[in-house]
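What you see is the complex with one protein chain gone and the rest in place.
Each chain carries a letter (A and B) given by its place in the written order, and its residues are counted from 1.
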Amino acid sequence: MLYRDNPLKGVPWDDFQKLTGSQKAPLFGRGRRLYHALIAQQFDRPMLERLCELATKIRQIAKTRGGLLFLQDLLREKRAMLYFAQPSTRTFLSFYNAGQLVGLHLAEVRDTATSSEIKGESPEDSVRTFSSYVDMIIMRHPVGGFAERIAWLLSNTDRPVPVINAGSGKDQHPTQALLDIYTLQRSFEQRGGIDGKRVVFVGDLARGRTVRSLAWLLTQYRDVQQVFVAPPELQIGQDILAALDHAGVHYELTSDFAQTLPAADAVYMTRIQDEWDQAGESGRIDTSRFQLRAEHLALMKPDAAILHPLPRRAEIAAEIDADPRAMYWRQVRNGMWIRAALLLVIAERDGEADRYHDDLIS
Amino acid sequence: MLYRDNPLKGVPWDDFQKLTGSQKAPLFGRGRRLYHALIAQQFDRPMLERLCELATKIRQIAKTRGGLLFLQDLLREKRAMLYFAQPSTRTFLSFYNAGQLVGLHLAEVRDTATSSEIKGESPEDSVRTFSSYVDMIIMRHPVGGFAERIAWLLSNTDRPVPVINAGSGKDQHPTQALLDIYTLQRSFEQRGGIDGKRVVFVGDLARGRTVRSLAWLLTQYRDVQQVFVAPPELQIGQDILAALDHAGVHYELTSDFAQTLPAADAVYMTRIQDEWDQAGESGRIDTSRFQLRAEHLALMKPDAAILHPLPRRAEIAAEIDADPRAMYWRQVRNGMWIRAALLLVIAERDGEADRYHDDLIS
Partner (left out) sequence: MLYRDNPLKGVPWDDFQKLTGSQKAPLFGRGRRLYHALIAQQFDRPMLERLCELATKIRQIAKTRGGLLFLQDLLREKRAMLYFAQPSTRTFLSFYNAGQLVGLHLAEVRDTATSSEIKGESPEDSVRTFSSYVDMIIMRHPVGGFAERIAWLLSNTDRPVPVINAGSGKDQHPTQALLDIYTLQRSFEQRGGIDGKRVVFVGDLARGRTVRSLAWLLTQYRDVQQVFVAPPELQIGQDILAALDHAGVHYELTSDFAQTLPAADAVYMTRIQDEWDQAGESGRIDTSRFQLRAEHLALMKPDAAILHPLPRRAEIAAEIDADPRAMYWRQVRNGMWIRAALLLVIAERDGEADRYHDDLIS
């Protein structure tokens, strides 16, 4: 994409709010680059391939002490704020370590009940204050759309900084989807990449924002088949299916887990997200039929990939961890690599990593 | 000022406590430099001008990647402790980022109920332990005078380190006053500086330590007029007025806000600090008459400056943010610059910044 410079500037908030994700996406860039990273719809196929390529280069550079020191110099003069109004040790640490890997100086606000909110400050004022000190904000917030609100707000001041969405409400968690794409791409590296593969999603598909974002990103690849395995109450939302229809994607819905395993190239397990329950409804569902157990392994292709965004409960038996198809621990680490890549792209320092890498292998 | 080396050493605590601020000030330095930074009375005009000059140099150096990397080398081998026994995300982050800007390695203790206090340790022992690891302590504490107590204590051990007061009790918050001075100085840069200006303070002047410290610092400038606008219950304290009388400063007290606006060079708005209420007394005061609203802008000079220490509630309408006279967002960022300047002065590295800056512009 080629963006205007600061396209969010001057757009009235009421108009902005009425836009769809695809309409908003062009407003989050600047010139030739990604500026804010807020929604899955910003990541078209060239951008996805670029980020995966860059993540792999970073991973290779990081194999030596000299390479690690080089990476630390890339964003060394910059400061970022990790503003996590919703607790998330996992995503927090992934961004934190990705930032440290590329030299970013990080400050954090992890508490929701910060003193300023107690003192009656608006959330917008709080985040604007935090942004005053830094070059970038990485934020998680329980309110859907809040990161977009901040991006819009800062873009309409005289000191905008990029905003990265590290999870907002039940809605978007785009960097989780990026690391899933990167894990799939690495898993299928020797098999022609993601195009043409069959991806089976299992579990709580109604409330897992991870699956929602990933299902959308997979529409950017050719001939990917998507299979949604869930109890009827937790099936994937109609809005996602409408987006898949619109993109001409082949998909299937079922509640028969075992039957989907033989043809699957990737099995994406998810946790029942009962923290979103309103009246304990998850407890009334038999979720044991949506768990991957050791006896399932024999049903699966020998080169299939098993993913899980973690944390897991009983969805994947611990004894599966040692199976070569288990990708979920590698997936954790992929999160660090792809987030480091995203930080470099947003800060326009990815070219320096390219040059170092190319010198390294030539 | 020219100080003795470690003048606090050997001063009995009971004697020290009886001193006034002005009597204590000479005890907080060493040789030609500021050592501890605890009370507004330490900052005479030459020191204020030096800090403002240095903050501006740092700000200019920070405009390039090379300059930022230079700044990070200045205190890179040093470690500091941020000990915040009272929550304050704002001041905490300002110091944190100022420290990162000049390369300081920072550790933090933000929780009041730390394990050691649970284990029955005295607060003095706790802070002395924390100080053992570092080269500098930046501290906020709910008990007035506690930072002075720690400075006195450490100065009487064989490993003293500088103590910076980031807010103590209702009393002193000297670095907030420094950033206010720096903001006023920048606002009046083209108009002969702070001398001869008329500064209007508005709101809860009884309990805002910010106003108390700033009113005192302004006595260091020539012919500054101070106007205090507050409901009678929240007017500025007699001790401050006595200090202004002593310094021969012209001041006025009123509760008629609008009438003060036409002649004001700076309007310093403050929040009603009802967290200090003892029985909800703020709720019985009509504070709506001490709010700056859009219709007030027409009454003000075209080059007046609007300040606010933030966080704000309704004291300044959000639509005023876009007015060129609104300085409060810039004020936030000025806090980072002036605190970085203070850190360099205390660590005696300010000369290195001078030389870099002078080479840059020559």
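Basically, a residue touches a chain if its C-beta (ideal position, glycine included) is under 8 Å from a C-beta of that chain, and two chains touch if they have at least 3 such contacts.
None of the values given here were measured: they were computed from a predicted structure.
Interface note: of B:Val11, B:Leu68 or B:Val109, the residue touching the hidden chain in the full complex is B:Val109. When the missing chain is restored to the complex, the residue among A:Thr56, A:Ser94, A:Gln226 or A:Thr287 that touches it is A:Ser94. Within the complete assembly, A:Glu275 is the residue of A:Asp15, A:Asp239 or A:Glu275 that touches the hidden chain.
The chain not displayed touches chain A at residues 65, 68-69, 72, 87-90, 93-94, 96-97, 100-101, 271, 275, 310-313, 321, 329, 332-333, 336. Residues touching the missing chain, restricted to chain B, are 76-79, 81, 105, 107, 109, 111, 114-116, 118-121, 125-126, 128-130, 132-134, 157, 159 (touch as defined at the top).
Everything below uses one rule, namely that only the chains that are shown with their structure count from here on.
Between chain A and chain B, the centres computed from C-alpha atoms are 41 Å apart.
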